[in-house]
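Written out below as structure tokens is the structure these notes cover.
The complex appears here without one of its protein chains, the remainder shown in place.
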Amino acid sequence: MTHAQPDRPWLDVSVFRVPMTAPDDVSGLRQLLDSDTLKADEIVGIIAQPEGSGYARGYASLCMQLELAPRLGISPEAVFDRIPMMMIGLCGGLMSPHYTLFARRSVDAPDTPPAESRLTVGIADTRVLRPEEYGTLTQVELVAEAVKGAIAQAGITDLADVHCVEVKCPAMTPARLADAAQQGAPVVSTNLGQASSMAKGACALGIGLALEEIPPEKLNADVINRNRALYTSRGSVSAGGEQSACRVMVMGNSDRAVSRYRVGHGVMQDQLDTAGVYTALASAGLYAQSPLTAAQQSQIVQMFVNCGADAVGSVRDRRHTIHSDFLAGYAGIMAKAVANAVVASVVGDSMILASAGNEHQGAPGSNLVAAIIECMD
Amino acid sequence: MTHAQPDRPWLDVSVFRVPMTAPDDVSGLRQLLDSDTLKADEIVGIIAQPEGSGYARGYASLCMQLELAPRLGISPEAVFDRIPMMMIGLCGGLMSPHYTLFARRSVDAPDTPPAESRLTVGIADTRVLRPEEYGTLTQVELVAEAVKGAIAQAGITDLADVHCVEVKCPAMTPARLADAAQQGAPVVSTNLGQASSMAKGACALGIGLALEEIPPEKLNADVINRNRALYTSRGSVSAGGEQSACRVMVMGNSDRAVSRYRVGHGVMQDQLDTAGVYTALASAGLYAQSPLTAAQQSQIVQMFVNCGADAVGSVRDRRHTIHSDFLAGYAGIMAKAVANAVVASVVGDSMILASAGNEHQGAPGSNLVAAIIECMD
Amino acid sequence: MTHAQPDRPWLDVSVFRVPMTAPDDVSGLRQLLDSDTLKADEIVGIIAQPEGSGYARGYASLCMQLELAPRLGISPEAVFDRIPMMMIGLCGGLMSPHYTLFARRSVDAPDTPPAESRLTVGIADTRVLRPEEYGTLTQVELVAEAVKGAIAQAGITDLADVHCVEVKCPAMTPARLADAAQQGAPVVSTNLGQASSMAKGACALGIGLALEEIPPEKLNADVINRNRALYTSRGSVSAGGEQSACRVMVMGNSDRAVSRYRVGHGVMQDQLDTAGVYTALASAGLYAQSPLTAAQQSQIVQMFVNCGADAVGSVRDRRHTIHSDFLAGYAGIMAKAVANAVVASVVGDSMILASAGNEHQGAPGSNLVAAIIECMD
Partner (left out) sequence: MTHAQPDRPWLDVSVFRVPMTAPDDVSGLRQLLDSDTLKADEIVGIIAQPEGSGYARGYASLCMQLELAPRLGISPEAVFDRIPMMMIGLCGGLMSPHYTLFARRSVDAPDTPPAESRLTVGIADTRVLRPEEYGTLTQVELVAEAVKGAIAQAGITDLADVHCVEVKCPAMTPARLADAAQQGAPVVSTNLGQASSMAKGACALGIGLALEEIPPEKLNADVINRNRALYTSRGSVSAGGEQSACRVMVMGNSDRAVSRYRVGHGVMQDQLDTAGVYTALASAGLYAQSPLTAAQQSQIVQMFVNCGADAVGSVRDRRHTIHSDFLAGYAGIMAKAVANAVVASVVGDSMILASAGNEHQGAPGSNLVAAIIECMD
């Protein structure tokens, strides 16, 4: 626990969860901007879950950039550099395409500060990584540093107040492999999927390092994607070929935040462990018995679930066929569909974020859950 | 409410739920038979959920027939005719391949009958149907008659005591289409999928007719797969090319049953409606608050869930992409994966039966749930 | 045979086939424009085959619009209206993502006209169709009229000189269904897929009507997608939700064209009928024995193949499983992969266009093939 510095600015943070009818549907964003409900220059991050195959992520991102560029007076490319756009694609089951917008602005000190800490967000980027750095300790350390930067930017002074860290990192691509080969620089793997997985693992370890969940002395190059006992319980990582640096967004609570929200987190030990959802809600301030009432459900602004069903072959000793049946090529989608459905059945809403990533993100087979709750006072 | 006839025999019914490591794994069945825990000639029905694509159903069935034939002293083909083997294939998500065995034997009147009705099962077949009868009122009526026969065989005298009716009917095949064409007999559809779907719809209406959920005067050829307001809430139907007649298995409770189990049913109004699971449990005699305790979960012998996620495009106004995304060809699997996950999260076990079929089986988008519970007294 | 009118302008047509590394890769287009090899204002049509699921079509289109808009001094939306962009998505097998650019400009009468007719292209749109007009005779007639307009624009005076007509028509969408319902206007089908298929069928019949392949007296509302004996042998149709009118591009040869190319067409009677490819090449002026020499292959500028493998269940009495196996949801992709591979094995190049559409586009099970050949003189 650290003492709050008096010079930290007061922040107001807004969260908007917006359905999309297709990857190019930015009508909800447009309406928020046109109505001045949301100001373009206050947007600090977007986490989106578009439908479609991988390329739909870039499509959704481009459409948002095109919508925001004229309002910010910058080019669409500059929008991409300014606002981390975390596109978590590949929907399955009940997953409902949508995006979550985060806005932040400095405000004057309130006459009556909230009685408890409130939601704040911070963002940061690492420097551009060279392909040969993907999946290495260098990436671990750069990400840890960026996470710390984002935490500071969010005005968070106690690591216990950090509840969700989302990282988007560069994926290995054929072009990047070729670049490294031309430089004579050895990469962690010449297999695109493995190299990208290693990169994600390094990011997750970086989060765990920054949050002091993983002791620095346990970290070395050999543990990446090997030592499954090391993990963060508050981070989610995905990779994309469109990224060249690691983009970080931190959600936590701060005593200098005046937002109407609080964030919390919990862990579902396995796919059936709905108690983990209640833990996340309680951690955000919504103390509730099962089942939630409609009023309690309406307090839930958004849930972020990082799914681990595809990291193990069974649940409570019941074998599943995610990795062995003829749909094994879609294991990640299946894992997300399952986790989305279970959490949705608790919160009463399927338009929540589900991501898959089992590289040092929770113990194998567990789900990491973050909840943003609207405060009632 | 009908008065119980004094001449009904006393029945004892057993239920075994057995995991399978592959469609041809009958080791669990063999062990039950070898150890005399289960007697081959008391088996009255098998409901199985093998993994693999469609043909795995026939494979699993054949392996069971081969295991049972020498023990029954009949041919494998005769086993198929004697014991309805309901193979519900295509696993997704956490679904865990398994089969449920039902055994029944006549017993002497007990000195102390159970205080309340107990699980009983009955089976019946329609006559062989001609392809041109698939999806017609004739099929509706034949199935209704068979369901009534199975109810009587189960010793059930009150329709309210019927909680789950499983029907396997013939699917339309190219050979059957050709037969009908050669006879000049018009079929309901020359599209294999549509004809089979019509056949399933007719069966479901037949269940609803037998259970008096659908008034006979509302039935005519035009309502099949068209009038979605007509449905059974206690039936599940699937089709298979290996069947030539409709096979019916009825589960209910009877005051002449001495089994250790009770069955009940409930309806999940939509995919997130876990209250429907509790209704099914309570209907079977397990009155519980959410969440279930481990002791309560251990009382649950098996759950049968008929899923409707793929019958509608949204859940509580949240759009899903089951029918529009690139996995749309696997809509039924996705629907089952989702329903399995939600119900499994309540009962703490993913090795439960999930079937998909939205032809007159519940209101569109709902799930029908049946529960078999072990009685504690 | 019609006499060429003296007032038709002389046209020069260019064709560029450009590989794409991803749906958003417009680097090839940019290079052609930057080097003045291609002038933006001479582009009359683009036929593209991007990879990815359905949404990649819109993504590719948007990226091209963004590239062309500043060069044309119009908005990206206006580019879409000006240039028909026929996005034929969903790659499989060896299919190689690419696009084909068509440019056209008026030129002075040459001193020495080519000895034979040369490639020309024409484009036209129908008016915007109302959803209730999709799949109707109205659509047939509007498309026929647009095809005639495009033929005239191309400077073609003899229908025998038309070798390939590509049409992109509106697909039925939920929003359009809702609009029609609100207006009380009955649509041909409330099933999105069926309505879109009917729309494609109507377009194909419209092409056949314009090309006088189908006698007008055989046309009525009942034949659409029912009478498979009526078809065009020179047309290919696809549908997209982004279209509101039908966009038409005609390729043919004209005695007023000075391009270096000729186009021809042929029919593969079934998937193994490589003779049909040779017919198409000969029709374009490349008379060759099997197998083609490398020199002959290098003359081939582009092939357009409309595939029919998924319209029938067998090839030369050998059953295939495209519609019955566990990949049945991808029947169109499989059909294209197969046709692409066979034609590619003849022409020595897999970067050719494959489209699937069996609504009145060739006899069921046949492939329609168009070839653009570079003239050697």
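A, B and C label the chains in the order they appear, each numbered from 1.
As a convention for this text, a residue touches a chain if its C-beta (ideal position, glycine included) is under 8 Å from a C-beta of that chain, and two chains touch if they have at least 3 such contacts.
This structure is a prediction, so every number in the text was calculated from the model and none was measured.
Novice: Of the residues listed, C:92, C:155 or C:170, which one is in contact with the missing chain?
Specialist: Answer from the full complex: C:92 touches the omitted chain.
Novice: Using the document's definition of touch, tell me which of C:53, C:139 or C:299 contacts the absent chain.
Specialist: That would be C:53, which touches the missing chain.
Novice: Considering the whole complex rather than only what is displayed, give the residues of subunit A touching the chain that is not shown.
Specialist: Subunit A touches the chain not shown through residues 53-54, 174, 313, 325-330.
Novice: Taking the full complex into account, what residues of subunit C touch the chain not shown?
Specialist: 19, 21, 51-53, 91-97, 271-275, 290-291, 309, 314-316, 318-322, 324-327, 330, 333-334, 337-339, 341-342, 344-345, 348-351
Novice: Residue by residue, what part of subunit B touches the chain that was omitted?
Specialist: Touching the chain left out of view, subunit B contributes residues 22-24, 50-56, 58-59, 62-63, 66, 326.
Definition applied: only the chains that are shown with their structure count from here on.
Novice: For the identical-sequence pair subunit A and subunit B, what's the CA-based rotation angle in degrees, nearest 5?
Specialist: Fitting subunit A to subunit B on C-alpha atoms yields 180 degrees.
Novice: Where the centres are mean C-alpha positions, what is the separation of subunit A from subunit C, in Å?
Specialist: Distance between chain centres: 43 Å.
Novice: I'd like to verify one number: the distance from the centre of subunit A to the centre of subunit B, where each centre is the average of its C-alpha atoms, in whole angstrom.
Specialist: 41
Novice: Which whole number of Å gives the spacing of the CA centres of subunit B and subunit C?
Specialist: Once rounded, the distance between the two centres reads 49 Å.
Novice: So which stretches of subunit B touch two or more other chains?
Specialist: Within subunit B, residues 53, 325-327, 330 contact more than one other chain.
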